[in-house]
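Notes for the one structure printed next.
Yeah, one chain of the complex is gone here, protein chain that is, but the others are all in their spots.
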Amino acid sequence: MPEYPTALGASSLEKITLLGQDLARDVMGEVGFGELAFWLATQRRPGKGETRVFEAVLAALADHGFTPTAIVTRLTYLSAPDSIQGALAAGLLGGGSRFLGVTEDCGRFLHHALSTKDRPVDDELALEIVRAERAAGRFIPGLGHHVHKNGDPRTPRLFEIAREEGKFGPHLALFEAIGRVHPQVLGKTLPLNGAGACGAALADLGLPLELLRGFALLARAAGLIGQLAEELRTPVANEIFLSVDLDNRPVPPAGDSHG
Amino acid sequence: MPEYPTALGASSLEKITLLGQDLARDVMGEVGFGELAFWLATQRRPGKGETRVFEAVLAALADHGFTPTAIVTRLTYLSAPDSIQGALAAGLLGGGSRFLGVTEDCGRFLHHALSTKDRPVDDELALEIVRAERAAGRFIPGLGHHVHKNGDPRTPRLFEIAREEGKFGPHLALFEAIGRVHPQVLGKTLPLNGAGACGAALADLGLPLELLRGFALLARAAGLIGQLAEELRTPVANEIFLSVDLDNRPVPPAGDSHG
Amino acid sequence: MPEYPTALGASSLEKITLLGQDLARDVMGEVGFGELAFWLATQRRPGKGETRVFEAVLAALADHGFTPTAIVTRLTYLSAPDSIQGALAAGLLGGGSRFLGVTEDCGRFLHHALSTKDRPVDDELALEIVRAERAAGRFIPGLGHHVHKNGDPRTPRLFEIAREEGKFGPHLALFEAIGRVHPQVLGKTLPLNGAGACGAALADLGLPLELLRGFALLARAAGLIGQLAEELRTPVANEIFLSVDLDNRPVPPAGDSHG
Partner (left out) sequence: MPEYPTALGASSLEKITLLGQDLARDVMGEVGFGELAFWLATQRRPGKGETRVFEAVLAALADHGFTPTAIVTRLTYLSAPDSIQGALAAGLLGGGSRFLGVTEDCGRFLHHALSTKDRPVDDELALEIVRAERAAGRFIPGLGHHVHKNGDPRTPRLFEIAREEGKFGPHLALFEAIGRVHPQVLGKTLPLNGAGACGAALADLGLPLELLRGFALLARAAGLIGQLAEELRTPVANEIFLSVDLDNRPVPPAGDSHG
């Protein structure tokens, strides 16, 4: 007979527990939503400082305007207004390697670098890492931003918050050091991407690396509900659809030449 | 030339704004995640009491153990571990009419009842409404619970929190009154469902009715990340899969008789 | 001990069966894909004529250019190129009430009309039905098309194919009759929508009404793979994204006035 262990939600006739707590008495009204999300993911209650850093990360990633994910959620709602869950899910499906992946990639990269080099984080270590990546012809995840070429304003702010809360750990430290030393190797100065800094901060909070993208998706879920709310109020999806559809240009099938 | 207005995220070379705020300076580190989700959906910053009620609702809906949505997320992760976004989206797609719908249905029902009857909320109004639904052969959304037959512990707690924060409005009042009077009409006492109470509370907070299900989905997104984290730590999805697959019983095709 | 009956796929050490057939010997190389999809849905093997009508319906619904679903699939691929399944799933999520729903709505409407009126299909019956809908202030699903105002070319062709194959049943007959008589009631001539005709044809084939939308989605899955293939060859998603993002116009948050 299989048995499925879980420490998450459970209920009996009289009581509901979540994470071993009495949901109604000890969680509702007592635990903020960011704090709860952290607790659910780690199964330990975060401290105030951890929650503040975590919520700063979620704020940094929640919405960036008309990204592909936002457009997708609005178009799906236009096409299937009967299914809010479908519109939200469709938008989240854009949360893959390219637009939302830098958070995960950067966290993983820093973690890997730290665990192979068993040394204190300093500029020399960072230099060594940047040189090795350069030699291997690889980009460093989180270095560079297509808009904020002079610096992503989220990055110094996240450093500051993490320092205030005593949560500036080795991942953030290494990321910051990479920011200082990379011009020596690359011959140009690139900004430290805010979404990358978020990955470093989440790793310093001890959150599971496999789920760093998951937290970016959670943040984005709140953003996409904002997009839906705005679409209800000021619809643009039909105009977006028409702007594409009316500008289509029929061309002959690609395979005709082979035919 | 089409133009797409938005008050959500926007960025320029130096600055990122969200909801008209400077994201790095005024949102990160200053605004909690529940507060931000509310703000994104309404485009107005909630007060402390509103945030507390809202976060209590999110906590009430975040996770209920091995629901279909949780099982779906775990099985999808088993099958496609390369795509966290797919596992999360798949789970949210179960957030439809049956398992997550009561929040929306109850909020809409109460809102409709309140806007057709332009009267103060009291037991007489509630009685009239229950009688009308009974006469029409319809169930009242949010009345009854398949497990908590003696009362859903979330409901009185949510009433209490809303009262403490001065956010106990007409939707919650009508829901509570229905709880008092329905035995006179139905001849039995049913519990007020906690997920239904959440719908009433969200409606009292002035959140858009079309998105009540969206907030249940946001809460569930946090819960599903918890499910994924637990699956990483203590996997059960493969055992669930095998428990079904190994107990399959081949039967002849249904259409053979017609053939 | 639960047991899960199924007539679909099953395998043992030596053999794989599908629908009670030996998959390798009797299905592969012997059964076309449309035929197989029909068989899977009904658990009975369709005749040649049924397959031809069914495949004509799938062709009619496979792709309509830059619909919201096509744009969504392309944008999701742009954003998460690592997950083809996510791009496909996101596009299918637009297959809801508005853009893909007419097939299902029309099939259900005709079926309901036929089962309440137990009479042979003729113009008088159609007239009665159109009058009743008019009186109730309801639109008839499948009547009208936003582009093909003089007639949807798919409709007469589907009628023709169904007649050739002896599959022109009561649903198609009633739909055609509605096309003849509605001007008398509505005072104007509307085209019979091809997607609506597809719903009538699927209903005449005895396919389950609950799944009519499912067949539209299957057809669209093939179309979306075509969209992805074209996106690989001639990418437009990034340009679509930029055309929206660059034309965004920041506006003040909606809720500021209430604040």
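Remarks
Order as written gives the chain letters A, B and C; numbering starts at 1 within each chain.
The definition used in the following text is that contacts are C-beta pairs under 8 Å (C-beta built on N, C-alpha and C of every residue); 3 or more make two chains touch, one makes a residue touch a chain.
It should be emphasised that the depicted structure is a prediction, and the values quoted were computed from it without experimental measurement.
Considering B:Thr67, B:Thr103 or B:Thr155, the position touching the chain not shown turns out to be B:Thr67 (whole complex). Annotation: of B:Pro5, B:Pro81 or B:Gly206, B:Pro81 touches the absent chain (contact as defined above).
Considering the full assembly, B:Ala89 is the residue among B:Leu8, B:Val27, B:Leu40 or B:Ala89 that touches the omitted chain. Think of the hidden chain as still there; on chain C it touches residues 2, 4-16, 18, 22-25, 27-29, 31-34, 36-37, 40-43, 52, 54-56, 58-60, 62-66, 70, 83-86, 88-90, 92-96, 100, 147-154, 156-158, 160-161, 164, 194, 208, 210-211, 213-215, 217-219, 221-223, 225-230, 232, 234, 236, 239-240, 243.
With the whole complex as reference, residues 1-7, 10, 17, 19-20, 42-45, 80, 82-83, 85-86, 89, 93, 244, 247-256, 258-259 of chain A touch the missing chain.
Residues of chain B that touch the chain left out of the display are 65-69, 71-72, 75-76, 78-83, 86-87, 89-91, 93-100, 230, 233-234, 237, 240-241, 243-245, 248, 251, 254.
As a working rule, only the chains that are shown with their structure count from here on.
Comparing the contact residues of chain A and chain C by number shows a mostly shared set, over half of all numbers used being common to the two copies. Geometrically, the chain at the heart of the complex, using CA-atom means, is B. A turn of 180° superposes the CA atoms of chain B on those of chain C, with the angle given to the nearest 5.
One simple way to say how far apart two chains are is to compare their mean CA positions; for chain A and chain B this gives 23 Å. Chain centres here are Cα averages; for chain B and chain C they lie 30 Å apart. Taking each chain's centre as the mean of its C-alpha atoms, chain A lies 36 Å from chain C. In chain C, the residues that touch at least two other chains are 80, 82-83, 86, 89, 93, 244, 248, 251, 254.
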